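What follows is subunit A.
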Amino acid sequence: QEGSLTISVGFISESEIPDPRASYNGWMSNQTGVTETLMGLDYDMKLYPRLAEAIEQSAPTTWRVTLREGVTFHDGSALTAQAVIDSISPMSEEGHPASNARIVKLLDLAGMSTDGDRVVVFETNSPNAAFPWSLSEPGLAILGAPSDAFPINGTGPYIFRDAVPNQEYRVEANSDYRLGVPGFEEVRVVGIANPSSAALAFEAGEVDMVINYPEADFARISAGEAQGFSAPTSRLYFYTVNAASGPMSNPLIRKAVSFAIDRNGVVDAVLSGVGGVAAGTVFPAGKNWAADIAAEYDPAKAEALLAEAGAVKTGGQWMLDGAPLEIDIVTYSSRAALSPTAEITQAFLSAIGIKASVKVGEWGASNDQIAAGEADLFLQAWVATPQGDPGSVLEALLKSDGGSNSGRYANAELDKLLEAGRLTFDQDKREAIYDDVQQIIAADAALIPVFHVSQVNVAKAGLTGYQVHPTETYWLTHETKLAE
Partner candidate 1 sequence: MLTVDTIAVKRGSKLALQNIAFTLAAGKTLAVVGESGAGKSTLIAAILGFLKPIQGQIAWSGQPVRSCRPALVMQEPRAAFNPVLPLRRSVLEPVVAAGQSVPEARIKRLCDGLEIKEEILERRPNEVSIGQAQRVGILRALIAAPPLVLFDEPLSALDAVTQKHTARLIRDLQAEEGFAALIVTHDLGYAVAHSDEIAVLRAGQIEEISTPQQFVTAPKAGYCQALRDAAIALGGLEAAA
Partner candidate 2 sequence: MVSGSTVTKLALRVSDLSAMRSGRTILYPTSLNIAPAERIGIVGSSGSGKSTFGHALIDDLRRQGHSVAQVPQSPDEALDPLRSMAFHWQEAERALGLKPGTADREALFATLKIEKGDMRKRPWGWSRGMQQRFVIAMALIGAPDLIVLDEPTSALDPVVAAATMQLLDQHLTEQNIAMVLITHDLGLASKWVSKLAVMQDGHLVEEAATQDILNTPQTKAAQSLVAHRNWMALPC
Partner candidate 3 sequence: MRSVLILAVFFALLIVFGAALAPHDPNALNIPKRLSPPSTEFLLGTDALGRDVLSRLLHGARWSLGLAFVVSLISLAIGTCAGLIAAQGGKIADWVMMRVTDTFLAFPELVAAVVIAGLLGAGTWSLIFALSLTGWMRFARVARGTGLSVKTRGYVVQAQLAGMPAWSIARWHYLPALLPSLTVVWTGAFARAILGISALGFLGFGVQPPNPEWGSMLLDARVHMRSTPLLMIWPGLVVVTCVLAINLSGDALRDAIAKDA
């Protein structure tokens, strides 16, 4: 156990300090191994007990969580059932530094109680199959009482030391960590917003690892001494369709558009082939929840579908009801891959004879446009499984009363399935339900997935015990170290 590691990351949230539970998610503390949650998500996006030893449902709204034995906070105090309740209950206290309305809503707790020293009993207001998944939310870190020495009194392999807002977040090894001694004496995370700048800092030897390395330079840098890491995450780039009006209200045309897009081409051109994987469905292939739906590129089929929809091709241009088939694509600029993706889509569409235009604006403005029916396709990027559970995002995006259903997609069958998914507790049954959900989405092109983003990281030679996590929630474990 020696040495120090410097990680560069695009931005360092200021809200972590001093209380990672506060208001918003405590990603940095979770990523750097300072805090831990009751449940965790593994690298296949399956749920596993983390600080908990086991979780069981004793009634539709009652969950019993048994804690691991012998876990201590950084200041040495023991992790008890009461400590867990003490850590979670302030989140619903308004004005408390840990106050976090979003998580309170996520948990929707009616009450908490202890059953002995090691069992916490959670009572929810309504049945919710996503509850155990919610316990993996980074903001739900279990913390002991803070002190000057341990302002973030977590349980993880690293101890929070200090932070400079927007600039640096520094942790040191917790040599008493229950699973073993961490690999670094000190880890510094520095914020470098611009990926190209971060790449230069890496080359200058100022940082040892870059999270979100520029994809375009990945091949070059990993051909040298550096190691490259790349794996798909659940962040999905997809098109919201205007299902209420315009050409996209016709499922045949939606499907045609989907077939017209060469997703691998997009990944190659926009993400240099490493920054993502083509998406056939909402969840990354091979990971938990993903149905077996491949991304298909078939321009001929696309044209056939257009013809089936009643469009006619004249002079290389598809006409619908006598007018040229035109598709307005909107997107926003805050993520660099959005605009080229839209541009390429435009090119693919025009290749089969559909005229398309691209407008890059702000997320809010674009969202308003699609909601108002002024645009046909809205390219956005969402994390499909914020806590590893598949339900919430799909409900928001596609349920007819979904809060973010700006394309006004409505499908009674899908609504019913999504409702059932939330209320079904058996994992196998749930998987079956969400398989059906994904089949419907694909068959109806309710949204058009394009690719899953891969997190592209680069580290100096010799880093072991590190993997890219599909929800980007974890970086360091006690096993991460530099081999000599």
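Selection rule, in plain terms: all candidates are chains of the complex that A comes from, given by their letters.
Basically, contacts are C-beta pairs under 8 Å (C-beta built on N, C-alpha and C of every residue); 3 or more make two chains touch, one makes a residue touch a chain; residues count from 1.
These figures come from a predicted structure and were not determined experimentally.
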Checklist outcome for this item: Touching partner of subunit A in this complex, from 1, 2 or 3: number 3
Checklist outcome for this item: As the complex stands, subunit A meets candidate 3 at residues 194-196, 199, 203, 214-217, 219-221, 265, 268-270, 272, 332-333, 336, 339-340, 342-344, 346-347, 358-362, 365
